[in-house]
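Have a look at this one.
All protein chains but one are shown at their positions in the complex.
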Amino acid sequence: QRRGIPEAIYAEGKSAPQVVALAETALETTDRALITRISDEQFEALESTFADSAPDATLERYGSTVRVLGAEFEQPSLEATVGIVTAGTVDGPVADEAQVVCTDAGATVDRVDDIGVAALNRTLDQVDRLRDADTLIVAAGREGALPTVVAGLVDTPVIAVPVSSGYGHGGDGEAALAGLLQSCTVLSVVNIDAGFVAGAQATLIARAIDAARTDDGSR
Amino acid sequence: QRRGIPEAIYAEGKSAPQVVALAETALETTDRALITRISDEQFEALESTFADSAPDATLERYGSTVRVLGAEFEQPSLEATVGIVTAGTVDGPVADEAQVVCTDAGATVDRVDDIGVAALNRTLDQVDRLRDADTLIVAAGREGALPTVVAGLVDTPVIAVPVSSGYGHGGDGEAALAGLLQSCTVLSVVNIDAGFVAGAQATLIARAIDAARTDDGSR
Amino acid sequence: QRRGIPEAIYAEGKSAPQVVALAETALETTDRALITRISDEQFEALESTFADSAPDATLERYGSTVRVLGAEFEQPSLEATVGIVTAGTVDGPVADEAQVVCTDAGATVDRVDDIGVAALNRTLDQVDRLRDADTLIVAAGREGALPTVVAGLVDTPVIAVPVSSGYGHGGDGEAALAGLLQSCTVLSVVNIDAGFVAGAQATLIARAIDAARTDDGSR
Amino acid sequence: QRRGIPEAIYAEGKSAPQVVALAETALETTDRALITRISDEQFEALESTFADSAPDATLERYGSTVRVLGAEFEQPSLEATVGIVTAGTVDGPVADEAQVVCTDAGATVDRVDDIGVAALNRTLDQVDRLRDADTLIVAAGREGALPTVVAGLVDTPVIAVPVSSGYGHGGDGEAALAGLLQSCTVLSVVNIDAGFVAGAQATLIARAIDAARTDDGSR
Amino acid sequence: QRRGIPEAIYAEGKSAPQVVALAETALETTDRALITRISDEQFEALESTFADSAPDATLERYGSTVRVLGAEFEQPSLEATVGIVTAGTVDGPVADEAQVVCTDAGATVDRVDDIGVAALNRTLDQVDRLRDADTLIVAAGREGALPTVVAGLVDTPVIAVPVSSGYGHGGDGEAALAGLLQSCTVLSVVNIDAGFVAGAQATLIARAIDAARTDDGSR
Amino acid sequence: QRRGIPEAIYAEGKSAPQVVALAETALETTDRALITRISDEQFEALESTFADSAPDATLERYGSTVRVLGAEFEQPSLEATVGIVTAGTVDGPVADEAQVVCTDAGATVDRVDDIGVAALNRTLDQVDRLRDADTLIVAAGREGALPTVVAGLVDTPVIAVPVSSGYGHGGDGEAALAGLLQSCTVLSVVNIDAGFVAGAQATLIARAIDAARTDDGSR
Amino acid sequence: QRRGIPEAIYAEGKSAPQVVALAETALETTDRALITRISDEQFEALESTFADSAPDATLERYGSTVRVLGAEFEQPSLEATVGIVTAGTVDGPVADEAQVVCTDAGATVDRVDDIGVAALNRTLDQVDRLRDADTLIVAAGREGALPTVVAGLVDTPVIAVPVSSGYGHGGDGEAALAGLLQSCTVLSVVNIDAGFVAGAQATLIARAIDAARTDDGSR
Partner (left out) sequence: QRRGIPEAIYAEGKSAPQVVALAETALETTDRALITRISDEQFEALESTFADSAPDATLERYGSTVRVLGAEFEQPSLEATVGIVTAGTVDGPVADEAQVVCTDAGATVDRVDDIGVAALNRTLDQVDRLRDADTLIVAAGREGALPTVVAGLVDTPVIAVPVSSGYGHGGDGEAALAGLLQSCTVLSVVNIDAGFVAGAQATLIARAIDAARTDDGSR
């Protein structure tokens, strides 16, 4: 656990038993396990093993990300909202990673999907909702235009996540990363597909706001 | 003259007398001269020389681009409009290059400046005007988001020009170029700062439309 | 549907049942389905399923691209011709993508294959045919010389598509892309292998010309 | 003014009179001017002109960044502290840019200079001070290790700014940028030398905390 | 054998019988075999074959690296210690390669694992041990900060090995390599994942020190 | 003198007296001096100095390349022709370098300028002349298409020289280099702007052919 | 057939029946077939099919390259020798490609393997043999030093082939390619792994020399 953020288990490239074993250890030491990039097969192994070995544990699934909650886990609660926004369906798994970290820390998450700039009216329809969050994570691939457009519409801190979609020149997220670093509005960036880091950074901001709110407004 | 597009004189890195000499030759052979990336000093040399040597020539200035018209030049006229759009002031000289080519070919040019996506309302305010053009050139630097947003709002062909602004990673137009190649809408691209090529390509489209219009609608 | 261009189903990396399901949805909502980068296995699944579920649908195959037409689909027709040109056989699937979009929109397509510059006489033999089209798409891999040579021979707008062939330095289409951006003639470019985008851009040009022709020559 | 952050005048590459003119306009419209990357000559021109034209304006200098305050300017005040940290002297001008934005918005700034990791004890000596800030900006060039080390020592959000120092492979800030995107702790990043953007992002976080503190702890 | 360093068999991409055959040849000609990047399957083939064909050979396993010692092998011994340090578990196989070379040459190896800078106290806890070695190899992936921090804490030569971990921009060890080349302290570098080369270079240093020690202190 | 090719003096970045001094030494030791990338000022210094110090030396100028011949220099003669071809005027200085090396070795040089593929008829008009040479050097910048087209038209060895023209993506000769390495015909390549190396390689081929011709046809 | 060089069949990524079918067509049209990068399985399919369908055809195998000779094939013969040199075993398949082209054209081939510069005495031992060839192809991977060293030792034209070995920075042949383009001696280069092109270019040189020799020494 670094910076009060739990370690996550990166399931891709691991066998189902390996994922299960790592999840069991995490559950023992921190009362819950976070698993990202999980496959259906790995998820089923998790479900069937834990039905036996930890029958009172709860499994929460956010797309390709999973959280296993032990019976003793005490869910914290933050008085702060993180908006998590995607441009298209391909951005979903990256946003899922962000979501599970924020949720685990107790932030309210408002997830807004599929509002990429190619159909700008869908973006504009969500402006009020975007303005209601305390901080925003915006994930976008290919040319990565959505975080810039969103940041131009709100006054809160925006964390942009370039996503490794696209083929040809600038594919695999490099165009989106470069574009976000060049953004003519104000935002900060994490690495390509680094949804977990974006979620963790948003959590640190949400905790600071929560602390300010609940410390009765003074320092 | 390739493809019915005049050669232009690229003034950057040439001395004022060199620019003047090249302009004189162009004037003799094609009845007009196009000069791009001209400095004030070069422009003044042009003015004072031509006042003497070609007193009935006309100088038209489009920012850093200049067209010198000989007395015999017969300005063609196309029944077609090219919209030329910039995201910010830094994109001006590149748009100027495009503009002089289209103008020289006789297209109507509608220039719309400084409507970059960081202030999205300025973009949206111009939608009707953008839709009125037969084809659009959109120039944008840094993250190059504007051409994608514009192309999502119109039904006409859009030619995007990445501009070499920005510093750090993806600077010098590379982020904009990569982003435009990755664009999730429909557009085609020319090289960084290649305003002249964009203008020439738009001219070819405008000519095709003009021919269709004036050839009494049939082929 | 963006810019009046139908969405396509990108079959690569999807299972045959996934492709079939997406095609069925497309057929229901837009009366036809476009599928790119299809395998033989996926195509057979499509054929056998639709024989049952949609017996009056028609399957058109353009190499690795397929169009499924529902009984209700009203084929539009444009008074405009798009020439689609390839340098070699490896460019075929990319040209197929372009072709299906143009065909779907009702343009006449003139396909000219395998006229790469290593055997220049084959290129030159086709000049008259190339000049007859209203706009050209030219696909070429490796060093990507063909679009430049073709554009030097015609007066119509050329859209160049770099293709991801070649190995070693500049392989995977990067040499072709860079060369086309540097082209010393007039053309515009889409991303590596982006045949679909090239077809869509040519369609927008063809529509503009068709409108000019059929709007009885005036605006 | 985007996102409540004033526009700054980027002095590099502008003449002294141009900088002065832009500063005068900014002063008129927003009651103060922010100028980054100013030279001594430009600063002196500013001083001597404003001594005449705006005798009651105040000039504040933060290294290569300057703020000119008009008599009417109402300095806001935020109940929040931004720590601004540099690894070495070469990072100073970038940190100055960040500092002037945060100061202009009314945040308390705690500047901690020259604590790069090559002399780790200097870093460790400042841990308590670093923990006291509400959010941190850390600027570092060459290998850019400092932001990672600092972020491992505090619980607050860290914004890292890679700085364009270094020569050879990975020079000009590219090694630092890549390293920060790969950081094994939690932080977000802005582009190379983008001190202004880092300051603006930290300001948005500081404002959110201030609002939470001063809105009597509830929403 | 180059520079007194044995050739190693790089097992990745070879079949189990190929690895066994190469190991048998090495055993015959140099009385031992070094195999790097071995899989479990390859290792088992090695064990079962050698049980028959060379029953008095010994197999030493260092993670994914293996040394087979023939009965006649005379283990040299150096009066010198090489410290081998990793930032995290992903760096293990690369460090194993280094270790087997140093061990084979007779150096004392002190292996210190998992002291990456994200948890700086773990790094600092090992300072005395790090200072005791005659030379250090430090392997680190992602942002590669550990070798710089370690080199700032000791007075002995440090050889840094960037490791191909990390995804996105700067992944596959490129960020670590660039950062180490930019390091603001004193160290030298080998290629990404080149644990074998690092071990060989450390061996050459250890041999020079051993020679100086055992040649009764004079030359 | 490497490989029987004289060293050349690379004048760019040297002072006029430095160039003169190096030329004097070359004249003394090898009876002639080759100087590449010379400026007018450097050339005049050469002329005026040698008028005094070596009045019977001859200066030959090939654009920006110069050869100074001492009175004793015995010009060799090869029974072989090197064709040197450029796409445009910007390729001239690079071709000059090649030309002086071939001339110095005694090859007949046939220089064919300005036949780039944008005006293909100019290329085709020269086919017979191109076929007459024993080997060809073809220099081209921007997209570098000319060497591929030429090599497709002749049966002799072609050495391609990419030239550092062009701006934006692939500028400075990188697009031409990558395209030439990807060429779908048969040719070999030297580095960007390496006219000297191309001339030297063509000289080695010309010498081999000359030797075969003059050694009465047998070995 | 371009430039008198036969087309080759690139077997990698094709099925055994595909390779057989293509070989049959080549045999019919040009009396022989050249196949590169063949697998054992593909080779066996070739053998067993041709035993039936073309029993009087001959199969020649050069490592991973194969030539099938029809009964009618008339083997040409050139009075010229091509030396083909490799640095290590990994360079073999690339050299095999070169060898089959030269052999097919009738040149004498002198193959010299495994003389890379890490064991310089092996290189120097072969100097006389290297000097005897009329032209040399030198293939080398990793740092690609061998072609430079060889070219410094002979007076004949050297064609260098960078080979895609090596891992980490500069791996996959990019370091070798860049180093060969920077070579401080005289040589020309083909793309990474382009053994076939190198063989074809050497063939063109060998043909020119042969023609000069056999045309009784005059032109």
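We call the chains A, B, C, D, E, F and G, going by the order they appear; numbering starts again at 1 in every chain.
Simple rule for what comes next: contacts are C-beta pairs under 8 Å (C-beta built on N, C-alpha and C of every residue); 3 or more make two chains touch, one makes a residue touch a chain.
Small disclaimer: the values here were computed from a predicted structure and weren't measured.
Contact with the undisplayed chain is limited, among G:92, G:116, G:157 or G:195, to G:116.
Residue-wise, the contact with the chain that is not shown comes from G:175, picked out of G:54, G:82, G:175 or G:190. Summarising the interface, subunit E meets the missing chain with residues 2-5, 79, 134-135, 151-152, 154-157, 159, 177, 181-182, 185-192, 194, 197-198, 200-201, 204-205, 207-210, 212-219. Taking the whole complex into account, subunit D touches the unshown chain at residues 118-119, 167-170.
In the full complex, subunit G touches the omitted chain through residues 87-88, 116-120, 142-145, 148-149, 152-153, 166, 168-171, 174-185.
Just so it is clear, only the chains that are shown with their structure count from here on.
Here the repeat of F-G among A-E, A-B or A-D is A-D, since over half of its contact pairs match by residue number. With centres defined as mean CA coordinates, subunit F is found 50 Å away from subunit E.
Inter-chain centre distance (subunit B to subunit F, centres taken as mean C-alpha positions): 38 Å. Centroids built from CA atoms put subunit G at 53 Å from subunit A.
In subunit C, the residues that touch at least two other chains are 2, 118-119, 152, 168-170, 174, 177, 181-182, 185, 191-192, 194. Taken as a graph of touching chains, this assembly has some other topology, since it is neither a line, a ring, a star nor fully connected. Every pair of chains meeting the touch criterion is listed here: A-B, A-C, A-D, A-E, B-C, B-D, B-F, C-F, C-G, D-E, E-G, F-G.
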